[in-house]
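Note that one protein chain is taken out, while the other chains of the complex remain in position.
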Amino acid sequence: MITVSNLTHRIAGKDILHDISLQIPKGQITALIGPNGAGKSTLLSAIARLTPHQTGQIMVDELEVGTSASNTLAKRLSILPQVPEIAPRLSVAELIGFGRYPYHKGHPTKVDRQKTDEAIVLFELDELHSRPLDTLSGGQKQRALLAMTYAQDTEYMLLDEPLNNLDISTSRSLMQLLRRLAETRGRTVVIVLHDINYACSYADRIVTMKDGRIGRCGAPAKIVDAGMLQHVFSTQAEVHIVNGRPLIEV
Amino acid sequence: MMYWPLCPSSNPVRSILILGFGLVVLSIASLFIGVIDLRPGDLWRDRAALELVVVSRGPRLFAILITGAALAVCGKILQMLMKNRFVEPMTVGTGQGAALGILIAAIFFPTAPLLSQMGIAAISALIASLGFIAMARRLPPTQPFLVALVGIVYGGILGAIMVFIAFQADLLQYIDIWLTGEFSGVLQGRYELLWLAALVAALSYLAADQFAIAGMGRAASINLGLNYTQVVLIGLVAISLVTAMTVVTVGMLPFVGLIVPNIVSRLYGDNLRHTLPVVAMMGAGLVLAADILGRVVRYPFEIPVGVVLGVVGAVLFIWLLYRPARYAG
Partner (left out) sequence: MPGKRLVIMTGLMAVCMVFHMTLGTRGSWDFVLPFRGTKLAALLLVAVAVSTSTLLFQTVARNRILTPSIMGFDALYVLIVTLSVFAIGAQSYGTLPPMVQFFLSLAIMVAASMLLFGTLLLHRKEDIVRMILTGIILGVLFRAVNSFVMRMIDPNEYSVIQTSSYARFSRIETDLLGISAVLVLITLALVWRMRHRLDVLALGREAAINLGEDPRRDTVQILLLIAVLVSVSTAFVGPVAFLGLLVTSLTHVITPTAHHAILLPSAALISAIALIGGQTLLEHGLALSTPLAVVIDSFGGILFLFLILKRART
């Protein structure tokens, strides 16, 4: 379980995150939703120690973020930032191989190679295997990055808008893969999603955010309604229930 | 709001008076600082003292005032033409081009009169400037630092080529003279070219409005009925002439053309007609102060003004890089 207590983050006197306390349960997909500038990415960065947090405490199971060894955390939790900078000359396989770095520190074993190959197959990157990253399309690059995060093989995966650049078929298969990981292997996924319908269809739990504060949290069917949309996104939209899950009219 | 200590007001007329007063004080001081002890009273009693002023101290003072003023004005014009505040003749290859020209003249036409050698230097400076403009045109206008960076490296390459030639021709000892500006060699009969530079700078004041319009860009110029290419070319010729005359007579003086116009435009904005006289006076004042400093700091020896300006100018340049642009007026 990831436990965030009383987390506040200020930049230039402005609260980006305001006294956030939150528990993210294990073995589930938790979707973070909210309008632009709500603080979703900052929260994710803070949990993943990309942004050192100023006040409050973040625990990933028994590991405290900020004091625990970074390498120990790297085997427990991985993050895919929204706009990752990547070295353009790397090949796809090399990039994915880096996901194993926390385990092998530059000396890959047989297990590491297996995990890398598994990720390549799973994300259908076989044909792009030795292509340099700067020759890939946006969607292919995104898939390679996701494969790297997958190869890191951590209990917790934090994904910041991973569906960017992905077409509907890749988006759906990624979400289905994440569901399988959660259900069959007990993985915990925290995912920032732009499209609330994806959150409704695939997430176990939705956390709404606005102006650096946490809003309503809970199962999609419980919290997604016209009132929530009006409050969090300031938009009037009808919500239908399809197969027991909410569907928002766009 | 940043205030320049010399002129605590944004009113050009008042600061011209203050600057003028400062210049007069510094100029008088300049006349009486030197290895040979000279006091104001001596001028009436001692013929040798008067001669010292006429032959050496006086020409030196004129040379300083003219180069300072002319370089600052040229820097301002170049900045207008390029629409970039981080360029000046000595950092975009014009100065190095002039030095390269005079080196070529020294190798191939060693007996030519000074004026023709100067002409070669000016042409070479002009070619170097055109080369820079050609490169700068290809750079995105949204990146002002990039233009400055390319200019500095371009100047550095010209400098390296010059050193290469000088090594082969065994003229290395001259390079230092051209690359490091120094006024100690200025004597009556050896600096008069600079009056021509003063004339060019003064003439460019008359064309101030044209330069200002050209600074708005090609489209705006054509819209206002101005021959853009012609104005830019005239500006470059003026800059090249002044730079060549400076480099030939006293050597390169870095950063004057960059620092002074920036400070002035921060204080008074960019109305060339109003600010060019301030730019000229402040340029003269900066070089004069740097020269006096170089003369007293290691008395009785002299530290070349180019070295002093290098230190002061580099510090101010870095300061400019990290200050948000802010203009009064």
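A few notes on this one:
First chain written, first letter: the chains are A and B, and each begins at residue 1.
By definition in this document, contacts are C-beta pairs under 8 Å (C-beta built on N, C-alpha and C of every residue); 3 or more make two chains touch, one makes a residue touch a chain.
The shown structure was predicted, so the numbers you read here are calculated from the model rather than taken from an experiment.
The omitted chain makes contact with just one of the residues A:102, A:162 or A:220: A:102.
Only one residue from B:133, B:163 or B:216 touches the chain missing from this view: B:163.
Interface note: of B:135, B:196 or B:233, the residue touching the hidden chain in the full complex is B:135. Which of A:58, A:79 or A:128 touches the hidden chain is settled by the complete complex: it is A:79. Touching the omitted chain from chain B are residues 86, 135, 138-140, 143, 145-146, 148-150, 152-154, 156-157, 160-161, 163-164, 167-168, 170, 172, 176, 180, 254, 297-298, 301-304, 307-308, 310-311, 313-315, 317-318, 321.
Against the chain not shown here, chain A presents residues 48-50, 69-75, 78-79, 81, 84-87, 89-90, 94, 98-99, 101-102, 105-107, 152.
Everything below uses one rule, namely that only the chains that are shown with their structure count from here on.
Rounded to whole angstrom units, the spacing between the C-alpha centres of chain A and chain B is 58.
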